[in-house]
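Written out below as C-alpha cells is the structure these notes cover.
With one protein chain held back, the other chains of the complex are shown just where they sit.
Chain naming follows the written order as A, B and C, and within any one chain the residues start at number 1.
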Amino acid sequence: MADERRTDYGPPHYEKFLPPIIKENYGKWKYHELLKPGVMVHVSESGAKLFTVRAGSPRLMSVDKIRMYADLADKYCGGYLRFTSRHNVEFLLTEQSNIDPLIDDLKKIGHPVGGIANSISAIVHTQGWIHCHSAATDASGVVKAVMDDLYEYFTETKLPGKLRIALACCLNMCGAVHCSDIAILGIHRRPPKVDHENLYKMCEIPNVSASCPTAAIRPATVDGKASVEVDEDRCMFCANCFTVCPAMPLADPLNDGVSIWVGGKVSNARHEPMFSKLAIPFLPNNPPRWPEVTSAIRKLVELWASNARKYERMGEWIERIGWPKFFQMSGIEFQKEHIDDFKHAGLTFKRSTHLTF
Amino acid sequence: MADERRTDYGPPHYEKFLPPIIKENYGKWKYHELLKPGVMVHVSESGAKLFTVRAGSPRLMSVDKIRMYADLADKYCGGYLRFTSRHNVEFLLTEQSNIDPLIDDLKKIGHPVGGIANSISAIVHTQGWIHCHSAATDASGVVKAVMDDLYEYFTETKLPGKLRIALACCLNMCGAVHCSDIAILGIHRRPPKVDHENLYKMCEIPNVSASCPTAAIRPATVDGKASVEVDEDRCMFCANCFTVCPAMPLADPLNDGVSIWVGGKVSNARHEPMFSKLAIPFLPNNPPRWPEVTSAIRKLVELWASNARKYERMGEWIERIGWPKFFQMSGIEFQKEHIDDFKHAGLTFKRSTHLTF
Amino acid sequence: MADALPKTPMLDELEKGGWPSFVTEIKLAAEKNPMGKDLLGLLERSYKEKIGHWKHGGIVGVMGYGGGVIGRYNDLPEEYPNISHFHTMRINQPAGWFYTSEALRGICDIWEKRGSGLTNMHGSTGDIILLGTSTDQLEPTFQDLAKIDFDIGGSGSDVRTPSCCCGMARCEWACYDTMAACYDFTMTYQDELHRPAFPYKFKFKFSGCPNDCVASIARSDMSIIGTWRDEIQIDKDAVKEYADSGMDIDSDVVGNCPGKCMAWDGKELKINDKFCVHCMHCINAMPKALRPGKDRGATILIGSKAPIVEGALLSSVLIPFIKMEPPYQEIKDLVDKMWDLWCEEGKNRERIGEFIQRIGLGNFLDEIEVDPIPEMVAHPRENPYVFYEDYYEDEDEDDEEGDDE
Partner (left out) sequence: MADALPKTPMLDELEKGGWPSFVTEIKLAAEKNPMGKDLLGLLERSYKEKIGHWKHGGIVGVMGYGGGVIGRYNDLPEEYPNISHFHTMRINQPAGWFYTSEALRGICDIWEKRGSGLTNMHGSTGDIILLGTSTDQLEPTFQDLAKIDFDIGGSGSDVRTPSCCCGMARCEWACYDTMAACYDFTMTYQDELHRPAFPYKFKFKFSGCPNDCVASIARSDMSIIGTWRDEIQIDKDAVKEYADSGMDIDSDVVGNCPGKCMAWDGKELKINDKFCVHCMHCINAMPKALRPGKDRGATILIGSKAPIVEGALLSSVLIPFIKMEPPYQEIKDLVDKMWDLWCEEGKNRERIGEFIQRIGLGNFLDEIEVDPIPEMVAHPRENPYVFYEDYYEDEDEDDEEGDDE
C-alpha cells in the first residue's frame, strides 16, 4: 500500500483530538454557566467541570501565532484547544486555577478574551483584497477597524442579547451576511466595463448573456469582434457576469464601497430565522480604517443596546418597534434603494394599516 | 335643460335617506352595545339612542320582497332602512319597543335576525349559474345550503369572534374570497376544450396566447384553421384564456366543483389582514344542497369554535397552533395541491425548525 | 303571466331551511314576469347538468355610457326565449346603502315594468344590481331611473362604483366622514366612471377605521381607511367598570395588542401610544372605555385586487396619514398623477397594483413625485440587487451623483 498514492482518506477522526474530560463526559453535559466574560464552565452529570476560555482571533493567522496557541494549550490544558464556528479560539481547561494565568498570557500576545453570552463575537468574514478577485472592499481591514471600535462589547457582556456581525466583500456573500444582526457588504455601483478586445477569447458569449439575472446583457459585435453590451439601466451590479467571465470587471475605486444590513438572525430561539435588511445603501471605501463604517455600526449597536428588551436580537427589536421607528431613531434616511424591486418585491410592501405615528 | 339628455348626475345624495336621528347625531356616536343577537344600540354624546335590527337576506331579491321591507320600515321606523356591506338589511329604529314586533314581522316573511358581533354573517357571494358565463359552480344555491346549515350561528352569538364566509364561482373571485375566514371557490379542473372551428372568428390569437399566466397556450393551425393549442400539463385552470376568448370553455360537469379556503381576514384588528389558504382542494358540485360542502364547512366552523381563544379569528387560531396541527385536528389530508407552486412559492416553504410534534 | 311555473324539483329543495331562499324570490318574480319563469327553468337545468348556460356578453349599454351594463345571452335561446337576452344593469347605490322606503319603491316599480323584477341588493362592488332585462329595455330603464335620480354604476375598464361603510352616520369609530368622501369622489369621477378609458378597472373603497367594514384593503385599487395619530382616548371609570364586570383585561385586551404597548396593573390601563399600531382591537373590545384619538384622518393604500393574473394583492400604504377634508384635493391630485402614469405605461388588463409591482414601487413613486418613506414597506429589501442610480465617472471626476445620496 505504501507506494499507492493515498487519496480520499478524509479528515483525521475527531476523537484523536478530544481531551480526556470530553471523552469521559461526551453527551453527558448537564448545564453551563458564564463565569465571567469569555469564560464558561460546563458541568457534567458526573459532576466533572470543563472550563472554556474563548479568545478573539483575526482568523487570518500566521503559523507562528498558531504555534503560540499550541504552546499555551500545552501549558494550561494538556495541549487541547478548538476553534469556534465564528473562528475564535477556545482553550479547554480542567483546572479552574489556570484560567487567569491563561488569560494573562493571551493578553500578552494580543488576544482578548470574551465573545460569550450577551456580547459581540468575532466577525465572520471573507477574503477581500487579500485573496479574492471579486472583492468590492477589503475584508480583514474593515473587520479589524470595526472590532477595535466595538472591543468593549467583546470583552464585556453588557448587551441585551447576542449580536452577530458578518462581512462579505461581494454579493456572493461567502459567510453569514444574509442572516446577521449587522452585515457589512461590499458592493459595486458601476456596470461592468466590458473588455471587448479579449472577451471573445476568454468567455462564452451565450453563458455571459445567460448569467445576468436582469437580462441586461446582449450579444453584440464591437469593433468587428464578437462581444456583449450591457444595458446599464438594467444593471444592479451583482457581478454574476464577472464570475462567469473575467472580461466583465466591475471593480472601480470611485464607486465601490459597502452597504450595511441589519436584523438578520440564524437561531430559532424565539423568532424564526430572518434575513438581514438594507439599512445604509452606501458608505465609501475609506482605508485603512473605514471611519464611516465603524461609526455607523457603533451607532446601530448602541441604538439597539439602549432600546432592546432583554434577549431581543436586533431584528426582533426592530420588528417590535417597526421599521419607520427604526429609521427615525437611527437617523438613517429612507431612500428608494431601501424599497425592494427584485422578484418578490410586492411581498415587502406594507399591506396593512398597522402604523405608528 | 329638460330636452337635453341627462347623464353623469351620479347617485342620489345620501343625506336624503338619513333618518332625523342620524342627521342630528352624525359623527357624534359615543358607543354601542349588543342588546341581543341581531340588535344593537348606538348611543350618542347627546344621549340619543339608535336601535339597529339586522335581518339576513338572500341578496337576490324580488321587487316584491323589497317592497315588504319598505312596508316594515314604514311601520316601525319612519321608512328608513339600509343594507350592509355584506348585503344584510338593517332597520334603523328610535323606539326600543318596536324591536320585538319588527323581529316578529321579519320572521313572518322568512327573514332571521342576527349576524352582529360574534356570529356568522351573510355570505358574500356572486352570480353563479344565475347570471355568469364563467361560473364553475352555482353561487346562490351553495350559499343557501350552507347558511341553512349554519343558521344557529347567525341567530346566536356563541362564537369566539366573527367568522366571515365568502363564495366566488370562479377564480376571478368577485367578492372577498381571497381574504375570508372560510372561502368557497368554484374551480375548473380540466383544460379548455378549444373550439377550433370558431376560435379564429371570435378571438385574437396573440391575445389568447398572451392571456395565459403559465404560457400554456401556443398558436397552432388545426384542420387548416388558425387556432391555438394548450399544453395540458401546464394548465392550472385559471380560465383567463376563456375570459378573453369564448372559444376556450373550461366548464365541465364532471370536473368542476369547489375548493375550500380558510384563515383569511380583512380587518386590521390584532393581526394584519391575511389571505385565505387552501384547506380542501376539491369537493364535487352536488346540487341542490352540496352536502359535501355544507358538512366540510360545519366541521371547520366547529373545530375553530371549540378551540380558538376569545377574539381569535380562524387564521389567528391556525397561526397560533400551526398548520400541521390544523390538518391533524381537521382530519383533512395534506396533499401536493396544498403546496404553492406559483411565483412566490418558495416563500411559503417552512424555513425554520419551529415545529410541533 | 298566469302560465304555470316550470317544474323545479331540485330548486324546490332550496326553499326548505331557515335561511331566506333565493328560489322563493325568483318564484315571486316569476309570478309576474316570464323572465323569472324561464330563469327558473334554465337554472333547474344547470342544477341537473352541473353546468352554466350563459354566454360571453356582447357590448350593450345605454347612450353615452360605456359601462354599467353586463350583457348576457343564454345558449339555449329557443328553449328559454324570455331570457335569451338577460342583461344586468349596475346602478350606483347611495353612499352607505341608506334608503327611504319611497326610494326603494321607486326602483321596484321601474324594474317590475322594465326588467325581470329581480335584483341583487347589492353587488359585491356595491351597486344595486338590476338582474336581467332585454337590450331594448336598457335605455328606457335608464330614462326612468334618471327621473328618480339614480344613475348608472361602473363596469369595464373604468372607475367602478365607489363604496363606503356607514361611518359617521351610525358608527362611533369613524375617523373621517366616509359617506361624504365617497359621494364626493363619485361625483368628481363621473366621467371616468361612465366611460371606460383605463388599462383595467379601478375601485375606490372608503372605510372609517382600521376595522375596514367595506374590505377596502382587499378589494379596492385605492383604499381609504380612517385612523388617528394622537392618543387613544381612555375613560378610566369605564375601564374600571369592564374590569368589575369580569372582563379579563390582561388576556383579552393587553395580551392581544399587536403593538405590545399596553399595560394593565389591575387598576390602571396604560397605553404607550408611540408604539400603538392603530389596530382597533382594544377599542373594539372596550367600546365604552376607549375611543380613537382626536387627531383623525385616513391612511391611503393602493393596489388590492383578486388573483387574476399575477396573484391576489392587498393594498399597500401610500400615505400613512392625511386629513380628510373636502375637496380632498391632495388625494385627487395624486389620483390624477397615478392614472396618467398607469394609462400611459400600464398594459391592457393590468391593475394598478400589478403595474406598481412590475415597474417597481420606487420608480412609481419617482413618477408620481411622492417621496419614499419607511411606512410604505413591511421591511427594507433583503436582496442586494440595488439599482444604484448614479456613479462617479473616472474621466471626469465631477460628482455625478444625484440628490438621492
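By definition in this document, a residue touches a chain if its C-beta (ideal position, glycine included) is under 8 Å from a C-beta of that chain, and two chains touch if they have at least 3 such contacts.
It should be emphasised that the depicted structure is a prediction, and the values quoted were computed from it without experimental measurement.
Hidden chain, full complex: it touches shown chains A, B, C.
From the set A:V53, A:L81, A:L163 or A:V262, the residue in touch with the chain omitted from the display is A:L81, counting the whole complex.
The chain that is not drawn here is touched, among residues A:H42, A:H196, A:H338 or A:R351, by A:H42. The omitted chain makes contact with just one of the residues B:Y69, B:W129, B:F237 or B:Y311: B:F237. By the touch rule set out above, chain C reaches the unshown chain at residues 307, 311-312, 382-385. Seen from chain A, the chain kept out of the figure touches residues 5-14, 16-18, 22, 26-27, 29-33, 42, 50, 52, 56-67, 69-71, 73-74, 79-85, 87, 89, 92, 110-112, 124-126, 128-135, 138, 140-141, 144-145, 147-149, 151, 154, 171-179, 211, 213, 238, 240, 243-244, 246, 251-253, 256, 266-273, 275, 285, 287-289, 310-311, 342-344. Take chain B: the residues that touch the chain left off the picture are 171, 173, 178, 185, 187, 189-190, 213-214, 233, 235-238, 252, 254-255, 259, 263, 275-279, 281-282, 320-327, 334-342, 345-357.
Note that in this section only the chains that are shown with their structure count from here on.
Farthest chain from chain B, judged by C-alpha centroids: A. As a whole-number value, the distance joining the C-alpha centres of chain B and chain C reads 13 Å. Residue positions of chain A touching 2 or more other chains: 347, 351-354. Shared contact sites, meaning residues of chain C that touch two or more other chains, fall at 210, 212, 217, 225, 258, 278-279, 314.
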